[in-house]
Every structure is written in C-alpha cells, then in structure tokens.
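As you look at this complex, bear in mind that one protein chain is not there, while each of the others sits in place.
A, B, C, D, E, F and G are the chain letters, set down in written order, and residue numbers restart from 1 in every chain.
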Amino acid sequence: MHWNIYLSGEIHSDWREQIKQGVEEAELPVSLYAPVTDHAASDDCGDTILGKEASPFWKDHKASKINAIRTRTLIEQADIVIVRFGDKYKQWNAAFDAGYAAALGKSVIVLHDPDLTHPLKEVDAAALAVAQTPAQVVEILNYVIEPVD
Amino acid sequence: MHWNIYLSGEIHSDWREQIKQGVEEAELPVSLYAPVTDHAASDDCGDTILGKEASPFWKDHKASKINAIRTRTLIEQADIVIVRFGDKYKQWNAAFDAGYAAALGKSVIVLHDPDLTHPLKEVDAAALAVAQTPAQVVEILNYVIEPVD
Amino acid sequence: MHWNIYLSGEIHSDWREQIKQGVEEAELPVSLYAPVTDHAASDDCGDTILGKEASPFWKDHKASKINAIRTRTLIEQADIVIVRFGDKYKQWNAAFDAGYAAALGKSVIVLHDPDLTHPLKEVDAAALAVAQTPAQVVEILNYVIEPVD
Amino acid sequence: MHWNIYLSGEIHSDWREQIKQGVEEAELPVSLYAPVTDHAASDDCGDTILGKEASPFWKDHKASKINAIRTRTLIEQADIVIVRFGDKYKQWNAAFDAGYAAALGKSVIVLHDPDLTHPLKEVDAAALAVAQTPAQVVEILNYVIEPVD
Amino acid sequence: MHWNIYLSGEIHSDWREQIKQGVEEAELPVSLYAPVTDHAASDDCGDTILGKEASPFWKDHKASKINAIRTRTLIEQADIVIVRFGDKYKQWNAAFDAGYAAALGKSVIVLHDPDLTHPLKEVDAAALAVAQTPAQVVEILNYVIEPVD
Amino acid sequence: MHWNIYLSGEIHSDWREQIKQGVEEAELPVSLYAPVTDHAASDDCGDTILGKEASPFWKDHKASKINAIRTRTLIEQADIVIVRFGDKYKQWNAAFDAGYAAALGKSVIVLHDPDLTHPLKEVDAAALAVAQTPAQVVEILNYVIEPVD
Amino acid sequence: MHWNIYLSGEIHSDWREQIKQGVEEAELPVSLYAPVTDHAASDDCGDTILGKEASPFWKDHKASKINAIRTRTLIEQADIVIVRFGDKYKQWNAAFDAGYAAALGKSVIVLHDPDLTHPLKEVDAAALAVAQTPAQVVEILNYVIEPVD
Partner (left out) sequence: MHWNIYLSGEIHSDWREQIKQGVEEAELPVSLYAPVTDHAASDDCGDTILGKEASPFWKDHKASKINAIRTRTLIEQADIVIVRFGDKYKQWNAAFDAGYAAALGKSVIVLHDPDLTHPLKEVDAAALAVAQTPAQVVEILNYVIEPVD
C-alpha cells in the first residue's frame, strides 16, 4: 500500500524537510503533502488572485478559503495527519486541522516539545502518537509502514 | 424543532451566561451545552476518579480523554457549535473543537474580538458567522431559530 | 412517526400557507419548516446583526451564511423537502437546496407550473414527485403519511 | 496527488477550453471532467437511445436521468467542482450541481460576472472561492495544487 | 428504548395484523410501520393525485416514486425491517426493500415458507433471522426487545 | 476516468457477453464485473469448499454468504450497477442487488422486457435508466462515458 | 440531554447492578441497556424460537444472530459503550463489541482488573477511559454527564 501523509502546522522550522529525508532514506512507500508554506503567499493569495480587499477581515477570509481548498482535500485524502506545534504564534490553524482530521477518523500524530504538553492535552488525547522530534516521527512511520514480506 | 447548541471555548468570562440569558428572554426552543467549566476539576478529573499519575503527560492525557466523552458527544449532538476565543491562554482545545465540528458539517459560529482576526482566519473561514459579542450571537440565534407561524 | 417537512423556494406567493392549511385539515403528524420568508430581513440580516459592510458582495455573503445556519440544519432534519419554483427571479437558491437535499438522500418534491418543465428537468429528475399545485402536494403528503391503524 | 476537477454549468461559451489550456500550460496534475456539452444530444439522449416519448415531460425526464449517470458520478469523484453561471438561460442545473457538491463536502469554486452576485449569494456562500474569469480559476488551481517539492 | 419496525412485503394475507396483535399483547415498546397496503390505491396513486398518464410505464413509474417517499423514509427510520414473502406474485419490491435495508445496516428478519428457501437464499443470507410464522417473529421481538430491569 | 460496472441478475442468457462486445468495440474505459455465473458452482460453493451440510437451508446459507463476499464488494466498488431480469426464476437476488445498490447511491440501470414493467415498477423507480436490450445499455454507456476532449 | 449507555461484556457478576444503583442515586439522565444476560436463554434462543438445529455450529449461529438484533441496535443507539472483562471465559464477544463500538466512533469505557492490562492493551487503546471498578465508572458518568446549570 502507498500511504498519503499530510504535514500540518508550523511553517518556520525545517521539520518537514527532516521527515522527508527520513522517509526517503528508509525508502517508504509514502507521499508527503503540506499546506502552502510560503507565509506571505498564503496570507495574500486571496488579494493576489481575486482582487484587493479593503477590509483586513475579508482579505484574510478570502485567502483562508482558497487555502482550505488545498488543506481540506489533502487531509481527506491522507492516511496519517502529522501536526506540528512550535513555540511561536497562536497556531490555531494547526489545532483546527487536528480536530478536522480526528473527526474524519484519520490517524493523527502530534509533534511538539514537552513544555507544550498541558495546553495541547486535548489535541494529544485525540492522537495515536505524541512525538517530540521529527526523527521519532520517521521511526513511527518506518515501524507502521514496514510492508509484509 | 428543538435546537441543541454547544458552547465551546473560553471558560474565564461570563459569555455563556450572557447567551443563556439572551435565549431565555427570547424564549427560544434551545438547549445549551458546554464542557466542564470548572478549570481545576477538568484538569484533575483523571487523577481524581481513576487514580494519581506520576507523569504530568499521562495525568493530562487521562483527564482529556474523560473530558472528550462529554465534549465529542455534545458536539456530535449539536445543531450549532459556538466557539469563543478570549485573550488568554493557548486555547488550542477551542480550535480543535472548531475543526472537529466543521468536519462533521455542523454550523459553526465563532466569537472573538477583532484583534484576533488574523490568527483565527482559518477557523473563521470554516464558520457560518463570526461575531464579536455574545449579544450578536443571541441575535443570530433569534433570527435563525424563529419558527414558521 | 412524526414527519419533518422543509418548504424551500419561492417566497412571494402563499403556497406555504396553502400546504399548511391542507395538512392541518388532514391532521397529519407533520412539522413544516421554511427559510426566513421576509425578503428584506433575509437580505439584510448580516449587516443588521453583525455590522454594515461597504461591499455588496460581502453584505450578501454574510447574510447568506447566517441564513444557511437555518436552511441547512432544517434540510438535514427533514424527511421530505418540497421545492417551489415560481415565475419570477433567478431562484438559484431553490435549485441549490434541491441539489443539497438530493445529495443527502432526502425525498424531494418539486412544485412548479408546466411551462418550467424544460429548464427544471434536472431538478425534476432528482425528485420523487413533481406537482403543479399546493393541493397536489397536500394529497401526496396525505397519501404517504397515512398511518397504519 | 492527482486531482479530479468537474466543470459544471454554462455550455455556450469557451470557459472550459480556457481552463483546459491554463492547466495544461501550468502542467498541473489534474483531470478535467464535464457534462455532455452538446446541447441537442443532451436534450434528446433519452428519446434517441431508449425510444421516443409522446410527452415532453417524460422526454426531458428520461434524458435528464441518463445525464445524471454521468454528472453525479463525476461530481462524486471530483476533488473540486467549478460551477459557471453565464448570462443566458435559467441554469437551474448548475445551481443544483452546486448544492449537490456542497452537501457532499466538495470544494466548490463559482465563476460568474459581478452582476450576478445578488441572485447567486446562497451559491457563493457555499463556495471556497468566487471568481470572475477563467484565468482566475486557473490561478487558484495553480496555487492550491502546486506540489510539495 | 422505543423501537421502529417496518413490515415490508406481502399485502394479501393478515401477517401484519398477527404481528400487531402479538406485540400489543406483549406490550412491547414498538411502533409498526408498513407501505400502503391497499393494492389499487398503491398502483393508482400517481394518476389519481398528479393526473392520468397515457403510458402504463409512466403510470407505474409515477406511482412507485410516490410510494417510495413513504417506504424509503420508513426503512431509514426503522431499527428492524421484517420482509414477508408469500406464494403469489413476483414480489420484487420486497426483495428490493431487503437489499435497501441491508445496505443501510438495518437488522433484517425474513418471513417465508420453507419451500421458498432456495430462491430466497441471498435474501436470507443478509438477514439476522429467518422465520416461518408471524408468531416466531413476535417471539423474536419479544426476546430482543425485553428491557433491562 | 475509468468506470467500474457491475452486471447483476440473469445468468441464463448472453446479455453480459453482448454488453462486453459493445463496450470493447466502443473502446470505453470500463471494467465489467459479475457474480459467479456458473449456476452449479454458485449453488454448491459452500459445501464444496467448507464441507457438506445436512440441511438444505444451511447449504444455501453458506453458499450465499460466500457469494456475498464477491457481490457486495463489487457493487460497492461499482460506479454503475446494471440489473437484468429475464423471464425465468424468481430472481429475488437481482432485486436485492438493485435495492442494495440504490441505498448506496449507485447509478442503477435496469434491463428487462416490457411485459415485466408492472412487477418491476419499484425497482425501475430507483433506476436512472430502464432499457429493453443490451444494445441500449451499450448506447447509454457510450453516451455517458464519452470523455471530454 | 438524555444519554444512552450500553453495558457490554461479563454476565456473571453484579457490575451492571452496581452501575445502575450509582446512576440512580446520582439521578443522572441516562438509560442503561444490556444484552440478554440470562446465559441459557441467550445460548438457546435460536433453537427455542425458530426450531432445533442438529449441528452445534448452526445452533450457535442462529442464536448469535438473534442476539445481534439486540446488541448491534443498542450499540448504534448508545452514546457511551461500557465493556466489562471478567476473569472467566474467552469473552470474545465483549472484545468484538468494543471493536464494533470504536469503529462507529462511540465513546468506549473499558472496565477490568489490572492483571488483564497486557492482553487488553489494544482494546484499552481504543477507549476514552479504563476503569477498575463499577464505582469509578459511575464517577466518570457523574462527571461527564453533569448538566450546565
């Protein structure tokens, strides 16, 4: 089986790249997907493509909905959804994605430092694994995806 | 029709009470539900009921899962899910609930101050209304629930 | 069994009232639901409740989403969805409701004059009955809802 | 990921061709699907294949159901449903498709001129993007489908 | 719990009446539902309510769809679907109902004489019980519905 | 798109072969599936594989369930389910398959002679097309599956 | 909200009675459901109601399916499924019920002694709480079901 894996959350560190290298080295049969990780492009896509909004609310609204075409489709197609929380920003979109994935019955893996355990407890409670490093995530994938031979 | 409404999110202000008064004054045919809003009880319910955990992670985990029996059932039974974001704490559980409700196709109303618009843009994009005050939420309920006569 | 019936579409004639009288005379165990049929209130609800929009697009958008809280919930709760097309306006919302109801597997009854048969053929094709008068709709309800005794 | 995109609505302009050229130039991994766009063939398919009907209602009914084999299957298989409204005809089938797609949780993009904003407000409210030109639709696809690299 | 039970199939013997008496004597918390069992009314309802058809095919079609408003709704609301096959007629509608109920995950009980075992084997294979008499069906209901005390 | 088509029903005429030839000549992108059409093998598979049963009921039961592994999986994977009724036997399995497919929202095409119209009216009412010859079925497939070019 | 709770598993101790007393004392708005707990009646219901089987396999099969009418319906109607494992018998039906409930997204609470932790680890992993005593289960219910006031 080929597995689809969606990498949600933090866009300001190289955790996706680490996971990508790990699964490539392990030659796992996976495709990795992600949101648009160019912060400015993601914020501005509504205005850029469909025309400038006067109100910040509608600028954000239009952009977020265009991004949702990508993110919701990819979450729905995923077998595993990995959600990374970093130490900056509100990251409510990451928690939203985790709730969305959980309600669809996806296998959720959460990736965060131990000092975020208490505020993330409800998110962690919906996950099948809580990792602290990208290397652990790769090990989990390597373990669960190892094919019958 | 009787409507079930779940009030998710912030537990440190009286917004639920304001909505409750509003719908009672309007005599709307609704039942309002909420998570356990006693912060300490909610944090400690796992240890209190099932026994003390040595590790903070598992203490939180056990408590969050017990709380999930309540919150997921009530979200699944709800016709409308109202999610309130305040100015304190990470509130990832509120964003998780919004994602969970959205994936189930529930009508979501988000309630927050305008200065949270940018970080909440993905949550707002999944909502059918974004309000700034409990009074506005009551007006929306009063408008959409008004029966045929 | 008590049946929930949603009456979608035209708001400028008294067809809902005729059906209401008919089912009351027949003493059918039904509840009738409808969208907000006050045209101005429906168009303006977003601005009225949540604040005035500068752009007509967002004014309409905000209002339509608030109305969707009501219409989608009531369609999802309905056993039968009756959709009326009149001779005025575009009425794309009525056709949208018919498609929404059909995809959810609801029993759809369409009500329109014979001269609309050709443009409504795709909508009619998804219906379990196509009636020309409210009286016929009442007869259908009277026939299908008659209880075992 | 390969994306399936269904192009619903207007059959009397070259908007599908423009989108096709755009996605081919961008080398996007997409398949584009459409209803039968030969107006006469679509209207007559019931009589042509299964035999002539005396009544216009049943001629239309038979044809619309055969067309529904195609359209409903393709909408159900689609990741994105794009619905185009032009300036002619009732186009209730386009609004029906939008409602059908929305109820299935598909990402809907609506394409129409600004003067149709008010009558299409309920359809637009269910969409993740509202575009005015095929070029904008191509830009959205180009943005959301750009793969992780 | 109150149980909804749908009694599908044969309309020319008193098996529904026997089950009704049995569950009333046992004071079971059940509601029994059935299709319209007046053969002529059922065959003619399309023409009677919506106008006479020239073609027998469309007369039957129109009637069957009106009947489907009742039968499909009641099957979807049922906890248990009981399907009776007698010794007369094709009874394809009964087998259709059994397939429809099975696909929805309903508990199906089939009721027929032993000499129909071979032709009904696929229907029986989808059932949780195969009874030969209405009295056995009542005993099953009495056994499975007996409440905790 | 590649279409999966399941051919249910009569096993004593060459209608499947005719459809197969037709779709091959038209070079349609379809896969055709069917139940085991060897009557004796189908009746005896339970006893042959799992051991002889003393009772005819359980012999049939065991065989029908093994056949159901094939038939239910193939119906669930199908885009279109074609159900053929001939002039012999009870054919309740064909009507069961039609009901099963209809409840899953599959596009159903029924194929039968006009003299079966009245007893098949409920099955026909759930279909998107009712054909009288395999050639008509091929024409329908040829029409609905014609790709965008 | 009124909660439906299904009590699956061990039938040879008084754990159901203890939970019943607990929720009655706490005046919780719950209904408790259970399988038929009369061991002999449960084993023999097929033979008793539908006639004696020669083969032990089919005797068990017929009985288990009749019991499934009750157990599957009650699990599907339940908000919470509590599964008790004791120290006797194989209890594969209890583990089957836990898997069935988990796949339906029900909140599962498992109740067992600590010495069963290792063999029950996969069942526990699907639960929202693992209790050791009926009193703990009552406390959980009392905590999660406490209404908003």
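Throughout what follows, a residue touches a chain if its C-beta (ideal position, glycine included) is under 8 Å from a C-beta of that chain, and two chains touch if they have at least 3 such contacts.
Not measured: the values here are computed from a predicted model.
Q: Write down which of A:A26, A:A41 or A:I140 is the residue touching the left-out chain.
A: A:I140
Q: Write the list of subunit B residues that the hidden chain touches.
A: Residues touching the hidden chain, for subunit B, are 54-55, 58.
Q: Could I get the residues of subunit G that touch the absent chain, sorted low to high?
A: Looking at subunit G, the ones touching the missing chain are residues 56-57, 60-61, 63-65, 67-68, 71, 85, 89-104, 114, 116-126, 130.
Q: Over the whole complex, note the residues of subunit A touching the chain we left out.
A: For subunit A, the residues touching the absent chain are 1, 3, 79-80, 105, 107, 109, 127-132, 136, 139-140, 143-146, 148.
Everything below uses one rule, namely that only the chains that are shown with their structure count from here on.
Q: Check F-G against A-D and say which one is joined by more contacting C-beta pairs.
A: A-D
Q: What's the chain with its C-alpha centre farthest out from subunit B?
A: F
Q: Quick check on subunit F: which residues sit in contact with 2+ other chains?
A: 105, 130
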